[in-house]
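Every protein chain of the complex appears in place save one, which is left out.
Letters A and B mark the chains as written, and numbering starts fresh at 1 in each.
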Amino acid sequence: MKPATFAYARAQSVAEAVAALAAHGDEARLIAGGQSLVAMLNMRLSAPRLLIDINAISGLSEIAVEGDGLRIGALVRYTQALRAPLVARHAPLLTRAIPHIAHAAIRNRGTLGGSVAFADPAAEMPACILALGADIAISGPDGARVVAADDFFLGLYETALGPADMLTGLNLPLHGPDRRVGFAEFARRHGDYAMVGLAATATARGAGLGDVRLAYFSMGPCAVRARGAEQALEAGDLDAAVAALEADLDPTGDIHASRDTKMHLAGVLLRRVAGQLSEQPQ
Amino acid sequence: MSAELETVFDLTLTVNGVAHHESVEARRHLADFLREDLGLTGTHIGCEHGVCGACTVLMDGEIVRACLTLAVQCEGRHIETIEGLSDSGRIAGLQEAFRTRNALQCGYCTPGMLIAASALMDIEPAPDRAEIREHISGNYCRCTGYHAIVDAVEAALAARTEGAR
């Protein structure tokens, strides 16, 4: 189980990486943490001609508050984010979610940006980004742009990233005093990809909740919002929210969970996460 | 960045405190590099897709999966393997606890397990059994059933606390 031969180039800047992608098209892949990609290379499930390593690009490993957002560079690793006081303060959803991602050795290398760009339907990070309503910063041949998370995840491993685009960072709205976050998942074993997972945010409105965003993962081809359930939760009706999942979600069964199991567990998660959203202290 | 597509690279890195200058194929993962190019066969290969943890090594002081890291990505890095950690005595207490408790049988997972467990000891002063179990849950052992490993890590932590007094 050894990778097929590939060429390798170390990009020193985003512009270099984008130019190399543009020059080699489908035959090139970016590598950041590599925690999904190298496994696929080893199994020869992916055999690019060129691997463009973006790890040496400076300025992409930073976590900083910029204006009213928390900027997380494309090379920020899970462990770095988990240990960062800025993340704990301004993006507590990530602090809750990251311990569920694989295991310590993987989290030391894997990047938040890589996970978002790869858009594995069972991964935690895309759902968190979606629940937060974050913006994804992209550089491409035509320059830089920002895509809202709601417009980013398009399908199975399909995102708004074009063939020569590179994800350069994530812009998360700052956590505020009335903001609430929730996260829970079911996995067969600790650290496994989730059978069903849910990341959520909301704004406390008196005894109720507003601006509810429920992002499920492992419940479709990509992270997906449960908009009917969001409305029902905003209306204060948890049972209706659970019932709304039938229309919101359409998962496919797999070897670890049938469709029925996924739908049932999605409801269990909703009750659990709704509790987190309601009970969170100021 | 070179416009040419190169597949073989000169690599300079430090392994167990020794500087190495080697030529590697871009496709060679760190586990194969350590085992086959440097002869450090204490880093074991159990799955080559990042699941089993047998190839766990330290990169700049943090545990990583050597099978999910390309050697060429280790330019300028400091890698530590079970051989270096044994020779330096840095994990001697943990190794002794593993031996005393028979926390290994076939020994194949053991280098990775020791390095993963030592990483927990580096960051947590007094993890409980559940936290130990969670931390080593990325390292697969088919022989022991884990109970003895958790005991050994607990014993090493206790000995360290005792020694610090």
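Here, a contact is a pair of C-beta atoms (placed from the backbone, for glycine too) under 8 Å apart; a residue touches a chain by one contact, two chains touch by 3 or more.
What we mean here is this: contacts and distances are computed from a predicted model.
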| item | value |
| --- | --- |
| Name of the absent chain as recorded in UniProt (options "Anti-sigma-W factor RsiW", "Yip1 domain-containing protein", "Fe-S cluster assembly protein SufB" or "Carbon-monoxide dehydrogenase large subunit") | "Carbon-monoxide dehydrogenase large subunit" |
| Option touching the unshown chain, where A:R44, A:R89 or A:R145 are the choices | A:R44 |
| Contact set of chain B toward the excluded chain (per top definition) | 25, 27-28, 35, 40-49, 51-52, 54, 81-83, 86, 95, 98-100, 102, 104-111, 114, 129, 132-134, 136-150 |
| Residues in chain A touching the chain absent from view | 1-5, 43-44, 186, 188-193, 195, 255-258, 260-261, 264-265, 268 |
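Just so we're on the same page, only the chains that are shown with their structure count from here on.
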| item | value |
| --- | --- |
| CA centroid of chain A to CA centroid of chain B, Å | 28 |
| Complex contact set, residues of chain B against chain A | 1-3, 5-7, 9, 25-27, 29, 32, 48-50, 53, 56, 59, 62-65, 67-70, 72-73, 75, 116, 119-120, 134-135, 137-139 |
| Residues of chain A defined as touching chain B within the complex | 1-12, 16, 20, 23, 31, 34-35, 38-39, 41-43, 49-51, 53, 55, 79, 102-106, 108-109, 189-191 |
